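Removed: one protein chain of the complex. Kept in place: all other protein chains.
Letters A, B and C mark the chains as written, and numbering starts fresh at 1 in each.
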Amino acid sequence: MPGYSGTELMIALLAREVAGLGHVVAGALSPLPAGAALLAQAMGPTRATILGSRRFNPFGEGGRELFDCAAEGRIDAFFLSGGQIDGEANINLLAIGDPNRPTVRFPGSFGSAYLYFLVPKIVLFREEHSRRSLVQRVDFISAPGGSSGNLMRRGGPKALVTGLARFAFEGRFRLDSIHPGHSLADVEAATGFEFDRAATIAVTAPPTEAELRLIRGPVRTDLAEVYPRFAAGM
Amino acid sequence: MPGYSGTELMIALLAREVAGLGHVVAGALSPLPAGAALLAQAMGPTRATILGSRRFNPFGEGGRELFDCAAEGRIDAFFLSGGQIDGEANINLLAIGDPNRPTVRFPGSFGSAYLYFLVPKIVLFREEHSRRSLVQRVDFISAPGGSSGNLMRRGGPKALVTGLARFAFEGRFRLDSIHPGHSLADVEAATGFEFDRAATIAVTAPPTEAELRLIRGPVRTDLAEVYPRFAAGM
Amino acid sequence: MTDFLSLEALAAGIPDGAHVAIPPDYSGVAMAATRALIRRGVRGLKLLSVPTAGLQADLLIGAGCVAEIETAGIALGEAGSAPRFIAALKAGALAIKDTTCPAIHAALQAAEKGIPFIPLRGIIGSDLVGRRPDWRVVDNPFVEGDPILLLPAIAPDVALFHASLADRKGNLWIGRRRELATMAHAARRTLVTVERIQDEDLLADEASAAGTLSSLYITAIAEAPQGVWPLGLAELYATDDAHMALYAAAARTEEGFRNYLGEYARL
Partner (left out) sequence: MTDFLSLEALAAGIPDGAHVAIPPDYSGVAMAATRALIRRGVRGLKLLSVPTAGLQADLLIGAGCVAEIETAGIALGEAGSAPRFIAALKAGALAIKDTTCPAIHAALQAAEKGIPFIPLRGIIGSDLVGRRPDWRVVDNPFVEGDPILLLPAIAPDVALFHASLADRKGNLWIGRRRELATMAHAARRTLVTVERIQDEDLLADEASAAGTLSSLYITAIAEAPQGVWPLGLAELYATDDAHMALYAAAARTEEGFRNYLGEYARL
């Protein structure tokens, strides 16, 4: 058994994706990104903004300011997930089946359809790495992974972190590293979309002592403001 | 000699134009409208908002809120003046001659080009009643008195109060009353635009004791916040 | 002039079929007023969540009060998904206008400014666009070959929310929760519940004025201490997590939800 939990691994890996950036934001219903943003803030020059938090919230204009702030180019990275994520990095946060009468309904598209375009670095995450979550083609595009040439688009997906592996994204996903304890065969079996392989697929570096100390200390404490149940379960 | 000054007469007459309305606003560089709004507030159910005032200012969104508030239909009356006012109620607050190299430059159009359309009742005022100020045709239209049929327009000029007389406006000015001590001949001689005459042209009722008591008391005191020199000179 | 009403009278101010803007769960949800609405059996509401919804919408939907909801997302926070919302949607008993958070903010700002539409970047390429015949993709008239989305303004009939404090003139302390100001500006009428009402004018000093929404925008106020329970209110009280879990469990079934309503809608 490794000396860290799946949650701790996700937080550490997501934090590494945004390490050193100026302003990193975690959205609604997003405890893993919130943990990652707080960890990046604890380890570097990053400012973490946590939606729903009173303490980690620079905004004075209400709910719209997050989006205006992104449009002004003042947000460097944001995290998005999806009930489904496909090989073109399209994400589905809405529903499976007819959205007017769905067979599965997710919470909703939230700000994804906007922030995916406006924030330079979008880090995709989904702890559940399965053919159910990582699909050939999403049933509904809440936010598209790519856009045609003439559409104003300043940002988009740069990486995908799951419970099994880390992919880079440049038009297609490229498997870069596999987390300790898992194999390429595991990843292939659990991934519903086609992906490229890096020339050398690394073993993901596990959370360091320093990362774990911060995650189990101040990050967990700070998370409890917005995500008390999540923090208590960590 | 009447028992009141020209300033007191203007304030009383402008206040009567907006008496009983819900929300009356006085703009920048506008001591007479400010006095009138404060007098209307002292005499009735009116809420007076005075631009530049801290005390008579409900706005928490900065300078834009006055205009948004008008667009929402929450302002019932506003006052506008003009370096020139013409017979179609066009007003010129900008310049005479080429605006890029004017022979006369007024302070500027301020919010007139907007509020003239959005506030139901615009009361025009100009204490100086002369062929220089009330002209056949303005040199520059800061804000037009009328608009063609298909343009969204919710309000416009309803009356003009000068140091000599009071006109109603419905596409053309109609002389309704002449202030005490002046004659129709005085008005005709001093007016640069053509105007209609009411069937009976009244003598303007001079300021009442009650109006003068309020003008010389709380209105003057309240005006001193934004217009200290004006209030001191009253 | 702002009216000061009882909670029941306030709820009576929202007619059947009204288009009602409601805040997100962290921003002062008028839960006591929501229970009053359910008690009086309001029907056919069109909810606009600004920009997301939670317990309030789930309760109203479950109680049969809602014909349509426009929302960027709905869930019960850490208590999970919104069960009555999902059940109603699956049953075809609820019309939905799916959207994205900044589109709601921008459309309310358009109403606030009295403009008929407002452009917004991004979004094009999302399947949301195809589901919104009221949205338009046009070419930016200022630049060749630059498609952009236009959103029509949204002016709700009513904004309904809760604030910590009002004064006797009807001014409200909203602090940093300025989406409440935008909602009130955009809406035709604004109905508010508050924890308490103080004598001192909130606009009398600039420190409190900075977080105050003027009575100019407030139609009526009802005092409702703990009026956001079981949700939390900023500095004053936290979300009642145990109750949220209880609700989430009960509302899994229609019967459980009915029992919950019978017990708690009386509060």
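Things to note:
The criterion applied here is as follows: a residue touches a chain if its C-beta (ideal position, glycine included) is under 8 Å from a C-beta of that chain, and two chains touch if they have at least 3 such contacts.
These numbers come from a predicted model, not from an experiment.
The missing chain, though absent from the view, touches A, B, C when the full complex is examined.
Checked against the hidden chain, the listed residues B:Tyr4, B:Phe56, B:Phe140 or B:Phe193 yield one contact partner: B:Phe140. Between the chain not shown and the residues B:Ala40, B:Ile85 or B:Leu118, the one that touches is B:Leu118. One chain of the complex is left out; on chain B, the residues touching it are 28-29, 52, 54, 57, 59-64, 66-67, 71, 93-94, 99-103, 105, 107-118, 140-144, 147-148, 150-153, 227-230.
With the whole complex as reference, residues 23, 45, 47, 54, 57-61, 67-74, 118 of chain A touch the missing chain. The chain not shown here touches chain C at positions 106, 109, 113-121, 136, 138, 140-143, 146, 148, 150, 152, 174-176, 206-211, 234-235.
FYI, only the chains that are shown with their structure count from here on.
Ranking every chain by how far its Cα centroid lies from the centroid of chain A, the top place goes to B.
When the C-beta pairs in contact are tallied for B-C and for A-C, the bigger tally goes to A-C. Note on chain placement: the centre of chain A and the centre of chain B lie 58 Å apart, centres being C-alpha means. For the pair chain B and chain C, the distance between mean C-alpha positions equals 40 Å.
Annotation: 28 Å between the Cα-based centres of chain A and chain C.
Multi-chain contact residues, meaning those touching two or more other chains, occur in chain C at positions 181.
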